[in-house]
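Attaching a single structure in structure tokens format; questions to follow.
Missing here is one protein chain; the remaining ones are kept as they sit in the complex.
Chain IDs A, B and C follow the sequence of writing; residue 1 opens each chain.
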Amino acid sequence: MTAFLEAVGEGLGTGSVYALLALGFVIIYKAMQVISFAQPAFMLAGIVLVSYLAESVNFWAAVPIAVAAVALLALAVERVAIRPMVGKAVFVIAIITLGVDVVVRVVAGAFIGVDPRSVGDPWGQEVVNVAGIDMAQRNVAALIAMVVVGGLLFAFFRFTPIGLAMRASALDQEAAMAQGVNVGTVFATSWALAGGLAAVAGVFAATGGPIDQNIWIVALAALPVIILGGLDSLGGAVLAGLLIGVVQAVVATYQRDWVPSLETNAGPIVPYLVMMLVLLVRPYGLFGTKEVERV
Amino acid sequence: MKRTATRLGVALAVASLLMTGCGRDDDNGSGAAPGVTDEPCPEAVDKEKGCIYLGVLSDFTGVFKGVGVPFSEGQKAFWKKVNEDGGIGDYEVDVTKYAKDSAYDPDKHAQLFGEIQDDILAVAQSLGTAHTNAILGDAEKEDIVIAPASLASSWQLVDNVLEVGSNYCGDAMNSVDYAVDELGAKGVAVAHFPGDYGDDAAVGAKVAAEARGIDFTDVPSEPGAADKQASVVAGILKADPDVVLVATGPIEMASIVGGLAQKGFTGKIIGSIPTWNIALLGEKKLVPALQALYLQATSFQTWEADTPGYEAMRAAAGETPPSDWYALGYGSGYVMQAVIEKAIEDDDLTREGMLNAAKSLDGVESEGMLPEGAANYAGDPNDAVIRETAFNAVDPTTASGVKQEVAPFVGPTAKDHDFSESACYEQY
Amino acid sequence: MTTPTDEKTTSFSGHQLEETTRRPRRIWGRPGLVTAYAQDMAFFDTRAKLVAVCALVAIAALMPLQLEDDILKLLATGFVLAIGAIGLNLVTGYAGQVSLGHAFFVGVGAVTAAVLNGDPDGRRLGYGITFLPAWMLGAGLVAAVCGAIVAPLATRLRGLYLAIVTLGLVFIGQYIFAEWREGTGGRGVGRDAAVPTLGDVDLTVNGAYTEEQKLYWLMLVILVIFAVLARNLVRSKVGRAFAAVRDRDIAAGVMGVQLGRYKLLAFTISSFYAGVCGSLLYAADGHFSPDEFNLGMSVLFIAMILIGGAGTISGSIMGAMLLALLPRIASELPGFFPFISDRSTEHPNIFEVETALYGVLIIAFLLFEPRGLYGIWHRIRTYWKSFPFSY
Partner (left out) sequence: MLAVQNLEVVYDDVVLALRGVSLELPDGKIVALLGANGAGKSTLLRALSGLLDIHDGEIRKGSVTLDGTDIGERKPADFARRGIKHVLEGRRVFKELTVEENLRVGAYTARSKLAENTERVYGLFPKLADMRRSTAGYLSGGEQQMLAIGRALMSDPRYLLLDEPSLGLAPMIVAQIRDIVVEINSQGTGVLLVEQNAAMALEIASHGYVMENGRIVMDRPAAELLKDQDVREFYLGLGAEGEVKSSFRDVKHYRRRKRWAS
């Protein structure tokens, strides 16, 4: 039982990273009906910035600066590469975001250099004992960060005019425009938010040991998460993120007992298996709106 | 319609003119061997000398860029020194022009080899075991000699591969023997990458564990940081071994050591040679655990070794940050130099001549850069294979971050093992 | 207010249906004028097109006598990729089912071919079938079966949901490939690819002609065959059903197009093409590993048909050729910028620039010509057709 709960704890940590990433995907999707494949690159950019900044200022100052910087980067990318394409086929835009991903990742990766780097987080491999269960501090921190960021987002969308405008625009773009909402601002804000979220997610993905530029692969797990949660549901993204994190960790822990013949860690494909099973029953994910894609 | 036809005719004529204008260059130069020219090298010291081009297929951006980059720099430094000292015969040697980045991807490795194979005399560096295997077939067809940046147990079986030290399989055997004899271990676990490199170490450990009658647990790992290694750590803890062998990259090793330390593991963790990277010392929180638990199994000396070769290398390195990979790249040059010299001596500076020279080589004067008995390709593979292993421990005060802790030794398992039948990894 | 260039509309607005049975009437000097439905649906709707395509194939066949081997190898790879791109275009461009799982089917083809062709006494599983068409078609068939198994998912899902689910196929496929070491060699290792031999001639060994020349011709011939087959398919009843499924699938269903059946057919045929592509893709390098069949490869294929032009066979080929040559173009560019280092320890170095340029070119291309190469071609053609009037 302890092993199981520890796996759940581990899973909540990774799940929080997935949730943060997935929130970024969903925000962009809600704004412009596009899946942005540039999220992994923004995540990597965030990690690189933190790892450099943490050397000069401390970790706590480095994170907000890096998040802001990546948000700005995402803003710039939206303006240069995405805005001109608004109204074109969504898959063309999606492929452009993939191009952005390649470029940003190469540039960010170049700064990682030859040797492994560290984000200089204060948690390392320390554990904290929660009700008799050892939980890595970094996982607790990730969970707390996800809850705080999620709460702030919730408040942002509920109480600020631009947040409300973004929700309105997601529901009915033309009607929102008729109210004086500038759709350009909505797009830009959504990209900035997604960029910032990716950076935060990156910081927590990179805790606990040295990293190299291949860490961006973590971000791919957010794709099944958003499908599972429903492409247009923020709450769904959070729940599906945590769910998949936990299932992944549990499978990784018990795989050797259940199916000893499998050599390769099945963790990475678990999100996709769960996603497919759910979609067979609910074609629009757990919380997605039906007919998201217009017939 | 008629007009279309006329237009097309014109287009065809233009096209054929264009094509004959920039025709295909079918002749192979002056008849000299591929990769050997009378023209000086691009960065020649002496413009009067010809140039020998050696290919480099390394990892500059992948999982083992921490190995590939310093290794290549070491090689460049070695050949720069050779060229400055007058080259080899009438030639200087270039390892820059055909240096390619395969990013630790065997397919890209094979593809890049295809691109450069008509322009090189030999391959001065082929990083990766599976990667070198991917080009071995083509290389054998064309008699191309390859110096691998890999220490698999299969190289002594192949004529055109110039291995330079002990292999992962033998190192793993010695590690298990050491664990049993010196640490009293009752069980051993191996965490390793899938593929030929990781499997080689896993098989070595398995053979030794069976020979010594202790428990053996196989825990496959995969490239990736802490997240990916969590299940590996869980798997190791479940087996509860006294000693853990690790055959991964440095990041994976560090995550495994960190994870095990966090759970209170107190045995030893012995990593294959590629698991160490000095940058790990930057992980302040991890250093104590590395110092307490980790050993690097290798047959090479460390950066500060007191031999003439290392001294010359340190002088050649200048400002370059110390790295044992740099030293290894530099040291591997001695073998290739010896082969080229022999080929010139035999008056047969062709691929075939290189291969014959390599086959007849029974050792090399490496000024202490390479292990005792290295580069013996003439003898029986089982006799010529290097079986000794030393252990390095982490020591932040040294230049390359590690210091020899256990002097080179040969354990009973490796001593009796017949390496001439097949590569260890093939038995996985 | 119809645009003067749109052949399809003129054929319907200007002529009555009874003309479909009549022989096409050609009007001299107006090659673009289509006078009958049969003509609109013909393999080559104008004589000029027929001549141009024949000329193009002839020129392509003569290229190996002129071009250097390394370029030939890239072109040959482009031909093979084009087969895969045509396959993806059938399911995505024509039938409108966006699939990010193409790499999986390519992988199935590559593995099947390698297993069928492999040395029975070798390190990996092999059945020693050397007859090229046998292992090539075998690879296609196995991939097609996989496609048929997956297709039912497509009848339930649409758009991005389908895209991400097919992406899941890639990940699950990679897992299976990695586990099945016997057949694939395993992750990070791989195995030798199927060796193309015709009769007793091993095409990968230099002889009277070099390896690259022989492979080029082989791939060209196979591409032409498969392109003709695909072109014939899309102008048949099946092709029209695909278009109906793509444009308004519910309406098509109401009108009696059996959605499930045609989606199944689209996936099956597409996977067959992918399998054939996979079986030949590694012939030149002689080696592949299961890591190849990843998201990146799927994206590459999507990029090919988007850049070439979705819903056109010629666009698929153009897109595949461009993307096959792109790394080469990218690697030539640093020569013009002296500040780019060729040393891996300095930044920016050519290795990074090559990769980044690849991304930049894709972005730039789609930004400036979202309709793809086919769009550019269409624009040029339209411009000259109505020359000197701009519209």
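The rule we apply is simple: a residue touches a chain if its C-beta (ideal position, glycine included) is under 8 Å from a C-beta of that chain, and two chains touch if they have at least 3 such contacts.
Every value quoted in this text rests on a predicted model; they were computed, and no experiment measured them.
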(request) Have a look at A:Leu72, A:Ala155 or A:Ala175 and name the one touching the chain we're not showing. (result) A:Ala175
(request) May I ask you to list the residues on chain A that touch the chain which is not drawn? (result) 87, 161, 164-165, 167-168, 171-182, 184
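The working rule: only the chains that are shown with their structure count from here on.
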(message) Could you work out how far the Cα centre of chain B sits from that of chain C, in whole Å?
(response) 38
(request) Would you mind listing the residues of chain A that make contact with two or more other chains? (result) 109, 114, 263-264
(request) For chain B, write out the residues touching at least two other chains, lowest number first. (result) 61, 65, 69, 194, 222
(message) Going by the contact rule set out above, which residues of chain C touch chain B in the complex?
(response) 28, 31, 47-48, 51-52, 55, 59, 62-63, 65-70, 73, 123, 178, 185-190, 192, 205, 282, 284-289, 291-292, 342, 344-345, 349, 351-352, 355
(message) Using the touch definition from the top, list the residues of chain B that touch chain A in their complex.
(response) 61, 63, 65-66, 69-70, 194, 220, 222-232, 234-235, 238, 250-251, 254-255, 258-259, 261-263, 277-280, 282-283, 285-286, 289
(request) Give every residue of chain C touching chain A within the complex, in rising order. (result) 98, 153, 156-161, 163-165, 167-168, 171-172, 174-175, 178-179, 187, 248-250, 295, 299, 302-303, 306, 345, 347-348, 352, 355-356, 358-363, 366-367, 370
